[in-house]
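Removed from the display is one protein chain of the complex; every other protein chain stays in position.
After this line comes subunit A, so read on.
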Amino acid sequence: MFHYTFHWNQAFQKLPQMLDGALVTVEIALASMVLGIVFAVLLTGARLSGWRTLSALATGWVEIARNTPALFQIYMAHFGLGSFGIHLSPFTSLLIGITFNNAGYLAENFRGALKAIPETQTRAGRSLGMTGVQAFGWIVLPQMLRISFLPMTNQMVWAVLMTSLGVTVGMNTDLYGVTQALNAISFRTFELFAIAAAIFYAITKIITFGARLLAARLFRY
């Protein structure tokens, strides 16, 4: 049928290396997600604080993260900071880039979630003697995280997919980087990348399925 001989065996022999790469990919995605949530909460807090400069800075972060390509953000972390004499490893640049992106998108999701939480919740907290920060942290934040659980899952999938961009700044230990390096040796482009695609697909399915189980467990009431 095709004038091409598939060499699946040759590619499958590299599977252990690729799975190691997949582990790195998941690690980066998880780390960027945890950091992203922390920064997104801080950004949301900054936007709510009513402090002009702080709120403007936070809005600027969110808008830049949402309105420029993720690849651009990774380039900025790698080459942009590099021109200030800050030379980061590909791993760090990638992590910073994805975290920046995640934080921006999540902060916007959180803002949407906040609209669903009645103002009276904060007021009730305040009238119990809580400070503004306490009311946000103990009353609003848990509800906000709960409402934005599904968008967070989507963002996690995005984070996994975005790790593939690390190769552009010289990352060679994540799944895409490993595949690229193997491809440079064997030139079995189609076979290798098809396997990488299958692994990526499996990872995203595990995340969405796991999140569904977790949601069923967490949000029973």
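The criterion applied here is as follows: a residue touches a chain if its C-beta (ideal position, glycine included) is under 8 Å from a C-beta of that chain, and two chains touch if they have at least 3 such contacts; residues count from 1.
The definition used in the following text is that contacts and distances are computed from a predicted model.
**Student:** Looking only at the UniProt record of the hidden chain, which name from "YdbS-like PH domain-containing protein", "Amino acid ABC transporter", "NADH-quinone oxidoreductase subunit M" or "Glycolate oxidase iron-sulfur subunit" is the right one?
**Tutor:** The record for the missing subunit names the protein "Amino acid ABC transporter".
**Student:** For subunit A, which residues touch the unseen chain?
**Tutor:** 2-4, 63-64, 66-72, 75-76, 79-80, 82-84, 157, 161-165, 167, 176, 189-190, 193-194, 196-197, 200-201, 204-205
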